[in-house]
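Shown here is a partial selection of chains from the complex, left in place.
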Amino acid sequence: MSELGFALLGHGFMGAAHSRALHALRAIDAPATPHLVSICGRDRSALEAARARYGWAEAVTDWRKQVADPRVQVFDNAAPNDLHAEPTLAAIGHGLHVLCEKPLGRCAAEARRLKQEAERAGVVHMCGFNLRFLPAVRLARELVERGELGEPVHFRARFLASSALRADQPRTWRFARAAAGSGAVADLGSHLVDLVRYLAGEPVRVSAATRTFVAERGGEPVDVDDAFSAVVELEGGAMGTLEASRAAGRRGNECAFQLDGTRGSLSFDVDRLNELELITERKQARRIDVTDPSDPFMDIWWPLPGHAIGWGDSFVHELRHLLAAVAGDGSVRPHGADFEDGHRCALTCDAILRSAETGRSQAVA
Amino acid sequence: MSELGFALLGHGFMGAAHSRALHALRAIDAPATPHLVSICGRDRSALEAARARYGWAEAVTDWRKQVADPRVQVFDNAAPNDLHAEPTLAAIGHGLHVLCEKPLGRCAAEARRLKQEAERAGVVHMCGFNLRFLPAVRLARELVERGELGEPVHFRARFLASSALRADQPRTWRFARAAAGSGAVADLGSHLVDLVRYLAGEPVRVSAATRTFVAERGGEPVDVDDAFSAVVELEGGAMGTLEASRAAGRRGNECAFQLDGTRGSLSFDVDRLNELELITERKQARRIDVTDPSDPFMDIWWPLPGHAIGWGDSFVHELRHLLAAVAGDGSVRPHGADFEDGHRCALTCDAILRSAETGRSQAVA
């Protein structure tokens, strides 16, 4: 079994999630063993603390060193949105395989460039839509593929947080268009757009409204959305609603979706991520505890069902999938989102913003 | 305690619901006792069976006799949509108090005329939005009024049925614009529009899409919608999504809503109509079993909590409220919807249909 060298850019929330997943993979059957070569950040003392806590061999303050390091085969980008493009393009330029957190770019144009370069270079490219790697979400996809729900008819999803509710919260990079691209659309909505694409079909038209509830933070204007609501029309005729908010009172990261097909319906809620609710007979909702060793991704864990996994374990599945793609034929599909998915997601996000501005429904370019 | 004479037009689903509620009121504290004078329908033998089953004194085949009957004080219209306006206007003309099932009219213009005539005549007028009379829904309203949720931010509601899923189902009046006005919008969506108004505020702008999944039934065209999805923007800045469908695979009359305010959130699902979920602390969802004698409408039932009521009991509360309005000052508010509510609801329904046709957001006139 080979080792693969990883370099990680960013040591915030996503940096922790990716680091822990890489360690977990050292006690789980995997096609290769990750070697944690270097972690990168700007603040030297915070960086060294992160290096020690997250078990990386080296800490570097310049990602250019990482992408040029011959011990590194995979560049893992967990940095803020405005650091997605340049370092990832450089890594691609060095022939590294790349995992980039969502949203792939701040807008569709930026995402398209990443996609084009990654495809041209022939490296493995993956966009961090980790929800695809929850067993229940993957089971939903399999049920759709097997036709158990019939044709998609309706899809609805919401991602509700309350992080922007208080007006006195600081204007972090998430409230600035230059750094983030957009607000709830890019941060939370991108997950929902990926889910609708993964489970119900490609959006072709969007009607949306957005809101910025707090216009100014710390003396500076907020030039991104705090929330959006959208009607999406899908290829094939299905319709959906998507909603994300950073100002939904007292909701703490509630992310849930429902899909109705011609033969059945399903529901999922991240708060109960080991469960999938399936309705294939009227007024009979089956709560499937997706913890059986035969369930998606679950063969690597425990010999008996009833042993829930956690949210962080989605990254274990995601990174294990990346290892398989690198060790194997280079394809990260069918489970994972690649840069094409990242680009297509951005096209719908852009259409949502355009519709909100114009008051007209917008075709997804 | 006085008696009030009732005349009922219609003996279908709603006719049964109203009849049973009137009987229930004979064993419950109420400001007046209903007397079931006459029931009206077109098919004489079905009508006589309904009269016997539902315990009415007389059966008549012409509603004109009912509205002119001096023993009748309240005209209860539970007929199909195209029989809402004319008989109700005639009853108003005779000075009768009126309860008309939703939607009040097939379009806003029809609803406006009913509202204007009822107000001019000074009779008690009520539109049958029975969901307002579920204790949990009323509790939601009280929580909003007391400010426990802060200012409304988001509202979402769905009403999902599967009654139109099969292409071989007959083209009943519900699939014809002339009889029904519209499809899922009028039948299911009107409930959702009333709920958003009751709980979150007046819609001022709407962006929507509609679908008709089966274009023809029994050789005749279907000229109404089978489903709609809408973004609604409310007075004061809140946003919402509304969705109704008659083609949501295997959903059996699922009606649910959520309201997020600046200080808290709540959720309700008709399938568990005795419960209200309230979130006022992050990640703590209180499931309130709304069965305490101190809960809205519940003082008339049982001495101890834990004794669920049924969907049909919403009509007991609704008709008891009507009795109080007739016996009292003539106002059906704050609990009940009156014809003004019926009219305002129709304005939003019309805007939904216009937006779907034009592909542009529409102001609610």
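Note that the chains are named A and B in the order they appear, and that numbering of residues resets to 1 at the start of each chain.
Heads up, the rule we're going with is that contacts are C-beta pairs under 8 Å (C-beta built on N, C-alpha and C of every residue); 3 or more make two chains touch, one makes a residue touch a chain.
Quick caveat: nothing in here was measured; it's all calculated off a predicted structure.
Visitor: Which copy number describes the whole complex, given 2 displayed chains of the same sequence?
Guide: Number of identical chains in the whole complex: 4.
Keep in mind that, in the parts below, only the chains that are shown with their structure count from here on.
Visitor: Taking each chain's centre as the mean of its CA atoms, how far is chain A from chain B in angstrom?
Guide: Centre separation, chain A to chain B: 41 Å.
Visitor: Touching residues of chain B toward chain A in the complex: what are they?
Guide: 149-150, 153-154, 156, 158, 160, 162, 165, 205, 207-209, 211, 213, 227, 229-231, 233, 237, 239-241, 243, 245, 247-252, 260-265, 279-283, 355, 359-361
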